[in-house]
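In what follows, a single structure is set out as structure tokens and then discussed.
Every protein chain but one is kept in place in this view of the complex.
We call the chains A and B, going by the order they appear; numbering starts again at 1 in every chain.
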Amino acid sequence: MSEILRRDPRKEWIARNRLHPQHLEVLAELGGGAASEWVGPNGLVRRNPHVVGFMGPNGLKRIDRSGVQQGAGGGGAAKAATQSKPLVEIESPAFLVAVVPDMAGGRLTGHDRDLLGLARQLADADPAAPGAVLAVIFGEHKEDGFAEAGIDRLLHLDGPDVEGFAPEARLGALVAAEEAWTPRHWLIPDSKLGGADLGRRLAARLGERPATGVWQIEASAEADLGWSCTARGAAGTLDIQRSLPRFALALAECAEPVSDTRHAASELTLPQALPAQLSRIEDLGQVAVDPAGVALSEAEFILSAGNGVRDWDGFHHAAEVLGATEGASRVAVDDGFMARNRQVGATGTWVTARVYVAVGISGAIQHLQGIQSCDKVVAINMDPGCDMIKRADLAVIGDSAKVLEALVALVEQAREEKRNAA
Amino acid sequence: MTVLVSVGRHPVTGRSRRADQDARGVELARTLPGAEIGLLHAGRLDEGNEAALRGYLGMGFDALTLIEQPESSDALPALAEALKAAPPQLVIAGERAEQGEGSGLLPYLLAERLGWPLVSGLAAVEEVSGGVATVLQALPRGQRRRLKVRLPAIVTVDAAAPAPRQSAFGPAQRGRLEVSEAPVAADVEMAEWQFKPARKRPKRLKIVKAASARDRFKAAAAKAEGGGGQVLTDVTAEQGAAAVYKLLKEEGVLR
């Protein structure tokens, strides 16, 4: 497009004439979408303060200059910023920091990212001789953010041997990696998702004493590897200060995840193929667990009934369709509608569900104590003033039976559509 | 089979007690019909420890084998020797101790030393027959995985394993502690560490890293999330249900 500014006198005229029927349209056209700014005839940006702003609490017009109202302009810039994270490439690392992420569900977990952050701390400590972070992952994955997570080298081991619960095969692979590259550090998440198990196996096999439950590291001149760490011991009741050994099993939030840089995440392969192993442990696969049979304290998704539930058949049906574990308030249990082992609360079971749907539960203090550690609480209740509503992240005031019915209909409809689509 | 038991420590008062996970291990062993169960402990015998160890006897045992070891010594050689001398089919252990380092390494080191397979985090032992045990491993969120493991093997129990039965006073008092000797291996490395009561870990701050000053300002000025959720009043049942459905979908609990 040429640099010469083209003028349309008619539009300029309309733009000046606030009474013209096409006034706003023309302004919008000139301003490229927003009616509040446009390029004036001399190439200057003109602003019309009359069309921006909002009515303040006492009836006066207010203009927010923080930029919130400036339209869609900001978003694009932010997006561009994520893409323009600087790429850090370490061509010839002085040493390697090996990380074995859990990759639960085929993706890096928050815990994995924290660990990678810790690995970066170790690798980047000395700018003169930077190390590289090596991640060893097993099996198929769905992750595409290895570079953003701070991984320089990626060893991806695939195949039927390492799928499922295959600690012996995975251990063999890690030992091979150790022999091939001898990383200066091994960092493994101390997590139930597999890291805790694999890390201890590896350390035991290589005969090195690991630090477990590490949650903090500090540079230390006295230590062999230049770092000291703080680890939890005695079932979380002690802090042990010790020098950081080669093998560390670290807790979640041990470090900040990487967020500023991108890394190469270049694939590595083992110098030689893994020898076939005869496994003494056979994985027969995951067992289908009936949500109704899951212990309340472990359940992920709980549909809980209280005094306000009248239609019990409907409630049980809803729990079945939603695939939720059933819970109950004390009153529902006392009245004999639910079994005693389904009682949620300080006097029953303390639950840890991610989603807790309270149906017709007013929220006695004991009950609210019992659901303290739930992430999302949904309340369906008639009484808008009850304590459960105050606790809930989402509350629906209405007849619980009808809401559940509608919810069941929605879920079934969605499943139907999915089936048809498939 | 043998259950390795340790002296636990109550999280609130610090009094010694039977360790929760080891007690679950004992309970797991008791669920197997016809199993011959031995209890094995390596450690110091004093008044507090004895009361705690008698807690296991109170679960219905006549005797417990105690390999006497001084405090803060490495129990591994003593246990390995004892197990090698009379190898059981299955060794059950808790995941980690409630005192000392509590690294949870002992079963792994034992397995490595004895050359036995190890399965961690069991919820149940379903069957032991023909030199093979079928076990259920606990996964997070109440999920289970079925495994077969060649015996002899070492297994550790998960918190999802059946809760231990009450320890009864009568059998606990009557049971015997059979004390035996074993060579002592001092834990040299541990002597160099510093132990402190656990400090509360700082809550992770939400650090906003933004490219521009404007983004930083926006993040700082943003209203804190939470503090009273969304309340839907005067909606039809369908609208309410749709809102709930949306949340369930976002949280990914619908399958």
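Heads up, the rule we're going with is that a contact is a pair of C-beta atoms (placed from the backbone, for glycine too) under 8 Å apart; a residue touches a chain by one contact, two chains touch by 3 or more.
Convention: contacts and distances are computed from a predicted model.
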item: Hidden chain of the complex, named as in its UniProt record, picked from "Multisubunit sodium/proton antiporter, MrpB subunit", "histidine kinase", "Fe-S oxidoreductase" or "ABC transporter ATP-binding protein"; value: "Fe-S oxidoreductase"
item: Displayed chains contacting the withheld chain; value: A, B
item: Sole contact to the chain not displayed, among B:His10, B:Lys84 or B:Lys246; value: B:His10
item: Selected residue (touches chain absent from view) among A:Ala305, A:Val331, A:Val344 or A:Val357; value: A:Val331
item: Residue touching the undisplayed chain, where the options are A:Arg62, A:Arg340 or A:Arg415; value: A:Arg340
item: Contact partner of the left-out chain, one of B:Met1, B:Ala29 or B:Met59; value: B:Met59
item: Residues of chain B in contact with the chain not shown; value: 10, 12-13, 15, 17, 58-60, 165-171, 173-174
item: Touch list for chain A against the chain that is not drawn; value: 307, 330-331, 334, 336, 340, 347, 365
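In this text, only the chains that are shown with their structure count from here on.
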item: Gap in Å, rounded to a whole number, between the CA centres of chain B and chain A; value: 26
item: Chain B contact footprint on chain A (complex, rising order); value: 66-68, 74, 77-78, 81, 164-165, 167-168, 192-193, 196-197, 200-201, 203-205, 209-210, 212-213, 215, 232-242, 253, 256, 259-260, 280-287, 289, 294-295, 298-301, 322-325, 354-355, 357, 375-378, 380, 384, 389-390, 392-399, 402-407, 409-411, 414
item: Complex contacts: residues of chain B adjacent to chain A; value: 9, 11, 14, 96-105, 108-109, 111-112, 117-121, 134, 136-137, 139-150, 153, 160, 189, 192-199, 201, 204, 207, 209-212, 214-215, 217-218, 221, 226, 228-238, 240-245, 247-248, 251, 253-255
